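Working notes, beginning with the structure itself.
Every protein chain but one is kept in place in this view of the complex.
Up next is chain A:
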């Protein structure tokens, strides 16, 4: 079986303030939604058990502050992420344009070993607003951007109505699972390589 590390999938949600990161997480984890805006401070995670191909995993979903001034401690929590979710508001052009910054910032800070293939998922949120009439970023445009960044999976969601949220996170979890974890395998001097790995691969309790 996978090590304990593999039972835990770490996901980071990024995007401008107000696009609905917290709302998406709350909808997915607690099936709750509030119209009130309450800014997120720092980084905060909730967990949810998910089943993928008959196996149980714990999804650790990190919600972050979109307002820069509430991110004073830096982004050390990016470390070890298995998937990064980029959220924008389909009714706010700027939030879409900023996706690039968020993505690049993540790649720089988290520095995954294979940045080309690191799994991202893009969510265009708030599609319910005004029956879609106030939307300014078309699905086509969003998909084109995703395609240009190595075919990032794209979902249109409404945290308010719960639309597509489940499906999006299912995809997120699957992509997180696909990500090869970067265990910085630590081998103390006193232990020989073979023995160390032996130990690791046999320690199964399930």
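The criterion applied here is as follows: a contact is a pair of C-beta atoms (placed from the backbone, for glycine too) under 8 Å apart; a residue touches a chain by one contact, two chains touch by 3 or more; residues count from 1.
Methods note: contacts and distances are computed from a predicted model.
S.K.: Name the absent chain as its UniProt record does, using one of the following: "Geranylgeranyl transferase type-2 subunit alpha", "Vacuolar protein sorting-associated protein 35", "ER-derived vesicles protein ERV14" or "Fuzzy planar cell polarity protein".
M.R.: "Vacuolar protein sorting-associated protein 35"
S.K.: Among A:67, A:93 or A:151, which residue is in touch with the absent chain?
M.R.: Looking across A:67, A:93 or A:151, the contact with the absent chain belongs to A:67.
S.K.: Among A:27, A:40, A:98 or A:125, single out the residue that touches the unshown chain.
M.R.: A:40
S.K.: For the chain that got dropped from the picture, name the residues of chain A it touches.
M.R.: Residues of chain A in touch with the missing chain: 4-5, 7-8, 32, 34, 36-42, 44-47, 58, 60, 65, 67, 69-74, 76-77, 79-80, 184, 186-188, 199-200, 202-203, 205.
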